[in-house]
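I am attaching a structure below and will ask some questions about it afterwards.
Removed: one protein chain of the complex. Kept in place: all other protein chains.
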Amino acid sequence: MPKCVLAFSGSLETLVAIPWLKEHRNLDVVSFSANMGEEADLEELGERALLAGAIAARIEDLRDAFFKDFISPALRALAHYETHYLLSTALSRPLLARELVRVALEEGATHVAHGCSGRGNDQVRLEAAIQALGPHLKIVAPQREWELKTHEQKLQYARTKRLSPGNDPQIHGKFKYDRNLWGQSIKCPTLEDPTKPTAEDAYTLTKSPMQAPDQPEEVEIEFRAGLPVALNGKRMPSVALIEKLNAMAGIHGIGRADMIEDRLVGFKSHEIYEAPAALCLYTAKRALEQMTLSRESLQVREGLSTAYGRCVYNGQWFSDLREALDQFYERINQSVSGKTSVRLYKGTATVIARSSEFSLYQAPPAGSTKDGELDSDAAQGFIRVWSLPLTAEARRKKA
Amino acid sequence: MPKCVLAFSGSLETLVAIPWLKEHRNLDVVSFSANMGEEADLEELGERALLAGAIAARIEDLRDAFFKDFISPALRALAHYETHYLLSTALSRPLLARELVRVALEEGATHVAHGCSGRGNDQVRLEAAIQALGPHLKIVAPQREWELKTHEQKLQYARTKRLSPGNDPQIHGKFKYDRNLWGQSIKCPTLEDPTKPTAEDAYTLTKSPMQAPDQPEEVEIEFRAGLPVALNGKRMPSVALIEKLNAMAGIHGIGRADMIEDRLVGFKSHEIYEAPAALCLYTAKRALEQMTLSRESLQVREGLSTAYGRCVYNGQWFSDLREALDQFYERINQSVSGKTSVRLYKGTATVIARSSEFSLYQAPPAGSTKDGELDSDAAQGFIRVWSLPLTAEARRKKA
Amino acid sequence: MPKCVLAFSGSLETLVAIPWLKEHRNLDVVSFSANMGEEADLEELGERALLAGAIAARIEDLRDAFFKDFISPALRALAHYETHYLLSTALSRPLLARELVRVALEEGATHVAHGCSGRGNDQVRLEAAIQALGPHLKIVAPQREWELKTHEQKLQYARTKRLSPGNDPQIHGKFKYDRNLWGQSIKCPTLEDPTKPTAEDAYTLTKSPMQAPDQPEEVEIEFRAGLPVALNGKRMPSVALIEKLNAMAGIHGIGRADMIEDRLVGFKSHEIYEAPAALCLYTAKRALEQMTLSRESLQVREGLSTAYGRCVYNGQWFSDLREALDQFYERINQSVSGKTSVRLYKGTATVIARSSEFSLYQAPPAGSTKDGELDSDAAQGFIRVWSLPLTAEARRKKA
Partner (left out) sequence: MPKCVLAFSGSLETLVAIPWLKEHRNLDVVSFSANMGEEADLEELGERALLAGAIAARIEDLRDAFFKDFISPALRALAHYETHYLLSTALSRPLLARELVRVALEEGATHVAHGCSGRGNDQVRLEAAIQALGPHLKIVAPQREWELKTHEQKLQYARTKRLSPGNDPQIHGKFKYDRNLWGQSIKCPTLEDPTKPTAEDAYTLTKSPMQAPDQPEEVEIEFRAGLPVALNGKRMPSVALIEKLNAMAGIHGIGRADMIEDRLVGFKSHEIYEAPAALCLYTAKRALEQMTLSRESLQVREGLSTAYGRCVYNGQWFSDLREALDQFYERINQSVSGKTSVRLYKGTATVIARSSEFSLYQAPPAGSTKDGELDSDAAQGFIRVWSLPLTAEARRKKA
């Protein structure tokens, strides 16, 4: 039987997919489960896959790769989608695709399978990336293909296969989470209605601002070339730094986003995200850039952040465009080094100070009044030149 | 003697300018003081100008005009400069210029004078606008021209003219404020250092988040065609609505911005702003737009908000470009009507719900699981087409 | 039997579709054929449709509507796709969709059918527009659905229905043309290879530059508010003006484009276009804009021309975004009035002079040397201010 590598999260869908792929597609399943910061028990996941009939279960800690190859360039670019989404899930998908293809090669598999449904962005991101990296691989999306439309049907199918569904590590209470180092998205049928406030118990990474500590906490984040290297003066490995910052900011209720978003597949959805560390880092880095990048650099950078975010959101990670944008951002971040002090308090990360040896800000000379350093003649000359186009238009209007 | 209309704020600079313009420029001064929401006592200002030698003192309440002709289009456009500056002072300058030119015509004046220094943006904005609207007028900028470089020299000059400086309505304690309906900027020599936190007593429109009420407050803002028309279901005139919202949000510590900014005149400055109502309205309107504008409209709108903000910041209000952008924004705002609920709490305005009769969001049909509405074939077809460019690039890379 | 309105061009595909829709979809066909400048004999088309079994044949001259509602806004916007494609076919599709929906309403039809294949852009444009305007209508695309894959199969099917294929008005020799007032696209299997020169006999609207007259011809085009109103001083109706200019420029070999283009459906195609009048008008209008629009207006206009072109190319004509862009362009074109003289010669339209009562260009004062009008102090002041950001960066680099 040909082999299929299945992205296995432990959900009912991916569990049931194991016997289904065998029965309906005649495929031996190798499960693949990765840790990108989701806090699932990978060992246990592997065992469940084997119990469900997988011929092998691969597990892998990808957190370092996730930070280095995906989070880092996105953070350098301050990539975002529609301002508020900092791309946690979207960034993890090309990594998952890359690893699925790698494992498929190692295992001699001919197929790759995933548990995405037909309504979301992830199917596009995963399949686009898999086709790019492993065009020889056939992709199976059981969720789009099978007849098991309802939860009950899937449970029923599991029972006929004598499978106990077990815990879905992505489900807590009535919510489903897609979590990784960079944040999480939260799904729930009752969350859909954007005209109603989101239930407080949906959030698991952040405290309610109203329940957050009454004392603010200050954290100094140090950046080198656009990436964080230390918290409060203490250097630490990147993954540890982000985990630490997730915890610190989460306690203060920071990093929630409750937004309407335009999905790649053409409709608007209501999305709930938590990304405590990511939001702090964006806030802090943006303040540092204001100090260290020229006006023109900031303008171009800003426009490209949107382009970069679109690339990621739309599943175009493995493209020449993204790689070329990375080159731009690596260069422009060379001077984005320094320290930003951020106050964490009741749901908000506020920049209160920033400093950099690459600062372009120049304090007025001591002892001077603030005004007057730019000599008056220069100002007048500038105004004269600057006003020329306006006065030409105004003269025309009068005529 | 020819006449000069002087923008008179009651500052020591503009007070001293009255005798100086007479003595050094041989001009009779008509003072002009306007209320754009700064809460100065205009009557008293007029009297002081007359005492200082002005031949006439004009005072005017411009708040309605400010909202209608300047705040409204900027809000429709969600105009901003470098993300955080919502343009309070920048928007007021073209209005001031327009009125100075109008008064100069009415008074038969040949000159217009202002109290801006040679280091800021306002001199550019004012003079560009005056030249556009009244190219026949000569502009005098005493601050750039006179020898009275220090505060002490100005005081000394006042004394020789037997003028008592009186209260500068823009100065409170060691800070200087430029305030209007849309917010205020705060200046102080000791504020300059961006590596240090800003002193809490600089802020006058907003409470410290740490001192703000422990109970959150919810406010429902209703928009029609992109402009606010009601608070908590209560319709009110625009100016009153903004004043009310300034007060409400200010109590909760909302609307502060502490940023490094690129001045038009080429250097970076450290700026402190407060704009409680403006920030709430931007936040609420943006959420409503996400619900009512298409993805493509949002993308184009976003880019133009930056262009619009640059227009305003750079003193190019009276330009064909700004007027054409207004046309775009009026049309695109036709469907930006609805209600946004915002929670005010400890420094942050958070959108918790939004609704609109023009919503483009469609809830999944009742009883359905969320996924599956988009039929699988459509999704697969889309993915197939969407992936074509990526796979073409990937195929090339392998070759 | 329910009715179906079929876009009928007289091609073998649309002819065969008439009996096919009856036989396989159980639909009575009303054919719809329109003149947008393609020079087909509409009367004869109608007769052929009836002969093929249509229950009614509608024919319509849409040239004025095409100019007024589609060409005009695109020309105001200088809309283009990938620089060289001036959107002739793309602009005609939303008009065709609009009329198909209107006729369907008038005829009480439940279906609309078209002859586009599954590989092109037109199916997307037509169907997107039909769904927007007539969401109640079902769309049939026989070319995508039937088994008649080859030309021979279609001929065979025609024979079984006793239909004589007749002349396809879009086919001349081995080429197929989609022509209208604004230009034409040319298809031929042998045209596909972009590594070989295009055969000269493919072109029907333009002479070969090498065969064009040895004498250049000058034409003065007058614009009012961005639209052409006169040629060589002679006012004429818009459609006549464009037809005249198509002829004039075509003789001189002007308006060809031979390009690789990114189709909406994800792959690159090799496209051949002719658009003599459109190219002349773009060239002339662009030169006039350089004279009458400010630098900032030109910059924003340029970016939006691309956005507008994408809207058109991608089938998003009936969108709020397009309507809002129209508002922008109507305003900005208010000063785009004047005359441009264009030299037509051997394949190229070259602007040789332009003039406008709204010109922003100011000739240096007579008797002056050209240089020196801007006084030196102003220049120096401007340079001082302008260089500040660069010197700040340079100072940092040294440190």
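Going by the order they are written in, the chains are A, B and C; count residues from 1 in each one.
Throughout what follows, a contact is a pair of C-beta atoms (placed from the backbone, for glycine too) under 8 Å apart; a residue touches a chain by one contact, two chains touch by 3 or more.
What you see is a predicted model, and the numbers here were worked out from it, not measured in a lab.
Enquirer: Tell me which residue among C:43, C:145 or C:201 touches the hidden chain in the full complex.
Expert: Per the contact definition at the top, the residue touching the missing chain is C:145.
Enquirer: Out of C:23, C:43 or C:193, which is the one that touches the chain we can't see?
Expert: C:193
Enquirer: By the contact definition given up top, give the residues of chain B that touch the hidden chain.
Expert: 294-296, 335, 357-360, 362, 374-375, 377-382, 384-386, 389-390, 392-393, 396, 399
Enquirer: For chain A, which positions touch the chain that isn't shown here?
Expert: Residues of chain A in touch with the missing chain: 262, 265-268, 293-294, 296-297, 300, 303-304, 307, 311, 316, 319-321, 323-332, 334-335, 385-389, 392.
Enquirer: Which chain C residues would touch the chain omitted from the figure, given the whole complex?
Expert: For chain C, the residues touching the absent chain are 82-83, 117-120, 123-124, 127-129, 131-133, 135, 141, 143-145, 149-151, 187, 189, 192-198, 209-210, 216, 256, 258-262, 264-265, 267-270, 286-287, 290-291, 294-295, 298-299, 302-303, 306, 314-316, 318-320, 341, 345-348, 350-355, 360-364, 369-376, 378-380, 382-383, 386-387, 389-391, 393-395, 398.
Methods note: only the chains that are shown with their structure count from here on.
Enquirer: Roughly how far is chain B from chain C, going centre to centre by Cα mean, in whole Å?
Expert: 42
Enquirer: Starting from the mean Cα coordinates of chain A and chain B, work out the distance between those two points in Å.
Expert: 33
Enquirer: Please list all residues of chain A that touch 2 or more other chains.
Expert: If we look for residues of chain A contacting two or more partner chains, we find 294-295, 360, 362, 374-375, 378-380, 382, 386, 389-390, 393.
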